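Part of the complex only, each chain left as placed.
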Amino acid sequence: MKTLNKLFKITTNKRYDIVNITQNVKDAVAESKIKEGFVLVYPMHTTSGVFINDVDGSLLDDIIDFMEKLVPEDSDYRHNGPHEANADGHIRQMIAGHNTTLPIIDGRLFLGTWQTIYYAEYDGQREKDYLVKVLGE
Amino acid sequence: MKTLNKLFKITTNKRYDIVNITQNVKDAVAESKIKEGFVLVYPMHTTSGVFINDVDGSLLDDIIDFMEKLVPEDSDYRHNGPHEANADGHIRQMIAGHNTTLPIIDGRLFLGTWQTIYYAEYDGQREKDYLVKVLGE
């Protein structure tokens, strides 16, 4: 069994953002030289998440609009106070998904034609990081 | 370490559908002869997902109703246009979950009593496929 652990840093300019990280995951899989295995893409935070969706950029705007309507930034959250006001981000992450596991077959990340790996930021404008852990043989 | 990769094709008659695929996953686990490991059930698309839920069929209708109310088919989505109109499917998949990982113990898929593995289709009536990847020893 072999493994490779890579931490990637990310800082978004906006509070909410969705960033295509597919190439970073592919690079980690290539570097690992693992032929058959799983790769876990795992944000080290609780106000960001990782999910698979379509490559089309206009869909990302639809997703951000949808999430703002479903989990408004401003609401009567108990978690929000003088020091922090990010309850919406914690709930959005829970709804859209925190981390994901992907297949590696024959030495490459096995994705569908339009599948894109996204890092979704719900409380950005500061440095965060996500782990890519490849495990297999 | 051993692995088995199986691609299953699926075409639903309806645009939205939820299909019990538990037996296919069990068969792949048996064929792999893996005693201890994980199985990843992974749709190759971004308008379908896999999740675990109860075996009761009436619940599936409740889920479809709930999703239609939460993420309406027709809304003012930027992603929708003359060639494609499936933004609802992309968002539903994000909400209900894209893929799932299940445990294998002592050579069998280790499921709770009522646990059923579902392939959820949000943009059907055409051929799609999902991967079952078994990994372990």
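Going in written order, the chains are labelled A and B, and every chain counts its residues from 1.
Keep in mind that, in the parts below, contacts are C-beta pairs under 8 Å (C-beta built on N, C-alpha and C of every residue); 3 or more make two chains touch, one makes a residue touch a chain.
Since the model is a prediction, treat every value here as computed from it, not as a measurement.
Peer 1: Of the identical chains, 2 are shown. What's the total across the complete complex as given in this file?
Peer 2: 3
Heads up, the rule we're going with is that only the chains that are shown with their structure count from here on.
Peer 1: For the complex, which residues does chain A have touching chain B?
Peer 2: Touch list, chain A to chain B: 1, 36-38, 51-54, 56, 58-59, 61-63, 66, 70, 95-97, 100-103, 105, 110-116, 136-137.
Peer 1: Mind pulling up the chain B residues that touch chain A in the complex?
Peer 2: 1, 3, 5, 38, 40, 42-47, 70-71, 77-79, 87, 90-91, 93-95, 97-99, 101, 131, 133, 135
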